[in-house]
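This is the structure I want to talk about, given as C-alpha cells.
Omission of a single protein chain aside, the complex is shown with its protein chains in their original locations.
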Amino acid sequence: MKKELTDNIFVNIKYFGVIAEKTNLEIEKTSFDFNQLSKIVESIKNKYDLHQLSFQISLNLNLVNSEDSIIVNDGDEIAFLPPFAGG
Amino acid sequence: MKKELTDNIFVNIKYFGVIAEKTNLEIEKTSFDFNQLSKIVESIKNKYDLHQLSFQISLNLNLVNSEDSIIVNDGDEIAFLPPFAGG
Amino acid sequence: MKNFFLNGPISPDFISNSIYKHQIKHNIGAHNIFLGQVRKDTIKSNVVSAIEYSAYEEMANKKITDIRESTFEKFDLTCLHIYHSLGVVEVGQIGFFVFVSSSRRKNVYDATKFIVDMIKNTVPIFGKEIFENNEYNWKVNK
Partner (left out) sequence: MKNFFLNGPISPDFISNSIYKHQIKHNIGAHNIFLGQVRKDTIKSNVVSAIEYSAYEEMANKKITDIRESTFEKFDLTCLHIYHSLGVVEVGQIGFFVFVSSSRRKNVYDATKFIVDMIKNTVPIFGKEIFENNEYNWKVNK
C-alpha cells in the first residue's frame, strides 16, 4: 500500500553503546513527515548531536548506506550502531 | 675412544607397532661384528623377514637414512619405526 | 531465531560440556575451538578490569545465523556452535566460544578463522572496557 508523502510515518529507532549513552535512551518511537532514510538519520543526528560519533545504520536488521535513496515505511526499525567490538 | 672394527658392538634395538608384531619382541640387545648402520639394518631385516614392511630407522632418537654410510657405536639405540599414526 | 548469547562469562565447564556432547558423534575426527579471553590491556595508563558486552540481539542473532549457514556452504563441517557473552566478562574470563567439528582436520582452521573474523567485523556487538579506576572506554575492533 503506497503511502502519501504527506502522511506521518512512525519509526522505531534503537541506539546502542556510545550512541545510546549520548541519546540517553535505547529505543524510541518517532514520527516523521518525510520518509527518506537520509533525512531521518540527519534529523536524529541533529536532535542528539551525534555528528562527532562514528556509526552505521541498519534498517529492519540489515546494514544500509544511509546516503542511498532509501524509503522508510511506517513501522520500520532503524538502528544507530557504533563500531563493533564482538569477539 | 676409537673402536677396532674387529670388536663386537652391542646395540639396543627397539621395534614398534606392526614391526614389533612381526619380530615378536619390543627390545633386544644384539651384538654385531660390523658397525655400518646399513649392514645392521639389513641383518635385522633378514633375521625377522621385514622386507615387506615399510619403516623408518632412528639412531639415538633421530631419524636417519639407513642407506647413508653411518657408523654405529657400542651402546647406541636403533629403532625400527612403522608409519606414524599420531593425532 | 536461534539465540547465540549467554549472560556473563562462558565457563570452562560449559566448554567441556559442549565437547562431551560431541562424543556421541562418531563421524567427527577433528574439533577446532576458538576462545576469546578478556585481556588486562593498558589503554592510556588505564588498566582494563572487565568488558561489558551488549548487542543489537535481534540483528546479531540473524547475522550469526547467516554466518553459520555460509560457513557450512564454504567448508565441509559436521557441527558448528557459536556463543558470545552479554554483560560483564572480567579479565581472564571467556566471552566468545566458537566450536567447529569435521570428519577430517583439513577445513577446521580456516573455518574457525572465517567465523571469528566475520563475527568480529559484521555482528552488532558492543563492548565497554571498564577500567580498574571505574572509568571506561568503548572498544572498537580493528
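Quick notes on this structure:
Note that the chains take the letters A, B and C in the order they are written out, and that residue 1 is the start of every chain.
Heads up, the rule we're going with is that contacts are C-beta pairs under 8 Å (C-beta built on N, C-alpha and C of every residue); 3 or more make two chains touch, one makes a residue touch a chain.
Predicted model only: the values in this text are computed from it and were never measured.
All shown chains touched by the missing chain in the whole complex, by label: B, C.
In the full complex, subunit B touches the omitted chain through residues 14, 16-18, 58, 61-63, 79, 81-87.
Where subunit C meets the chain that is not shown, the touching residues are 12-13, 15-17, 19-20, 22-40, 91-94, 103, 105, 108-110, 112-113, 116.
Simple rule for what comes next: only the chains that are shown with their structure count from here on.
Separating the CA-averaged centres of subunit B and subunit C is a span of 50 Å.
Rounded to a whole number, the gap between the C-alpha centres of subunit A and subunit B is 76 angstrom. Counting partner chains per residue, subunit B has no residue touching two or more of them. Along subunit C, no residue makes contact with two or more other chains.
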